[in-house]
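Removed: one protein chain of the complex. Kept in place: all other protein chains.
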Amino acid sequence: MNIELLLALVTGAALFGVGIYGALSQTNLVMIMMGVELILAAAMVNLVAFWRYLHPDAAAAQMFVLIVMTVMAIEMAVGFGVAIARFRAKGSVEMEEAAELKG
Amino acid sequence: MSAQAFFIGFFGLASVWFGVVVFRTHSMMRSALALLFSQTALGALFLSMQAEFLGVLQIMMMATEMSIMAIFMVMFMMDPGGLGEMDMTHQKRLSLAAGFVAFAAAVAAAVFVDWGPVASVAPDAAQQTHDLGVELLGRSMLIFETAGITILTAMIAATAVAMPPVKRIRNK
Partner (left out) sequence: MSLIASAILAPLSAALLILLLRRLPAALALLGAGVGLLASLGLLVDASHGIGSALILPGLPDLPLRLVATPLTALLSSLVAVISSLVLVYATGYMKQDSEKPRFFATLLFFVSAMQTLVLAGDWILLLAAWELIGLASYLLIGFWYRRSGVRSAATRAFLVTRSADLGLYIAVFILIASAGSSDIAITLNTDGHAAVAAGLLLLIAVMGKSAQTPLHDWLQRAMAGPTPVSALLHSATLVAAGAILLIRTAPMLPPEVLLTIGIVGGITTVVTGLIALGEPDLKRLLAASTSSQYGLMLVAVGAGVPLAALLHLIAHAAIKSSLFLGAGVFQHSRDSTALSDLAGVGRDRPRIFFGFALAALALAGIPPLSGFFSKDAIIAATLASTKAPILASLALAGTLLTGAYMARALRALWQGSGKHHDIAGLGWMGAGLAGLVTLAIILGAAFPAIETLLGVRLPENTLAQVLGLSAALGGLALGWLIPVQRLLGPLLPWARQGFALAGGFDTWMVRPALGIARGCEQLERQLCAGVLAVGRLGLSIGRAVLRGDEQGIDGLIFSLARGTVNLGERARTLQSGLIHRELAVTVVGTVLIFIPLFIILLIF
């Protein structure tokens, strides 16, 4: 078992756990987005680690990281757009107060 | 223990530490900065794993992204400075449990899975970048273009969502 790979994967796991905690526990939309950023970052760490230690010749792995970065950017952009709209309408982005989608 | 392992451990620890700080501080400003540091540490982690292009890209992207996020924090938070010591969390125990379970599961998977032979040598930075470019403009071109179109669409959509409703004046 390669110690570097293990360290990287454990780092990714820790980031993933922290991100899950953040996404679940925060009341603010922006903070929830931070949690999601961390989860995506954990995915990137894993992808880079797999590239480096398992398939160093596969450029597609790096390509995958780029796609995840794109997803992060899109997430940020759409998230902030929604945040602005919500703030304009309600004066707050506290998600405790947002139950309009209740079925 | 090699130097690579040390750096991976160090930057990993740093990024996890700053990630925890994101949700521990009451100041939004600090949260955003902590996330920025966490992502930067990740960039450094990528560099130490010899993924030079991705590392640099990560640091550059996250620097801008997180500064934008900091601005939004200040805009939207009720208490950006965290001086009120307000508790901005809920369902804390469930979140903690979920975080630990996820962490444990991921660690278990990392530990118990047989990853097979590990490559000791990675291509150098020039070769990497060359391979990535060939990949992007060759086999994965469709995916790359789709990602570009998607991000453009997201930008336009986000702008449209964020724009204030236009009051239409009817000429009569």
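Letters A and B mark the chains as written, and numbering starts fresh at 1 in each.
The definition used in the following text is that a contact is a pair of C-beta atoms (placed from the backbone, for glycine too) under 8 Å apart; a residue touches a chain by one contact, two chains touch by 3 or more.
Treat the numbers as computed from the prediction; the structure is a model and nothing was measured.
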item: Chains shown that the absent chain touches, full complex; value: A, B
item: Omitted-chain contact residue, chosen from B:98, B:143 or B:157; value: B:98
item: Residue touching the undisplayed chain, where the options are A:32, A:49, A:65 or A:83; value: A:32
item: In chain B, positions touching the absent partner; value: 90-91, 94-95, 98, 101-102, 105
item: On chain A, residues whose C-beta touches the chain left out of the figure; value: 20, 23-27, 29, 32, 95-96, 98-103
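FYI, only the chains that are shown with their structure count from here on.
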item: Chain A and chain B: spacing of chain centres that average the CA atoms, whole Å; value: 6
item: For the chain B and chain A complex, residues of the former touching the latter; value: 1-2, 4-5, 8-9, 12-13, 15-16, 19-20, 22-23, 28, 31-32, 35, 38-39, 42, 45-46, 49-51, 53-54, 57-58, 61, 65, 68-69, 72-73, 75-78, 88-92, 94-96, 98-100, 102-104, 106-107, 110-111, 115-116, 118-119, 121-123, 128, 131-132, 134-136, 139-140, 143-144, 147, 150-151, 154-155, 157-162, 164
item: Interfacial residue positions of chain A with respect to chain B in the complex; value: 1-22, 24-31, 33-35, 37-38, 41-42, 44-45, 48-49, 51-57, 59-60, 62-63, 65-67, 69-70, 72-74, 76-78, 80-85, 87-88, 92-94, 96
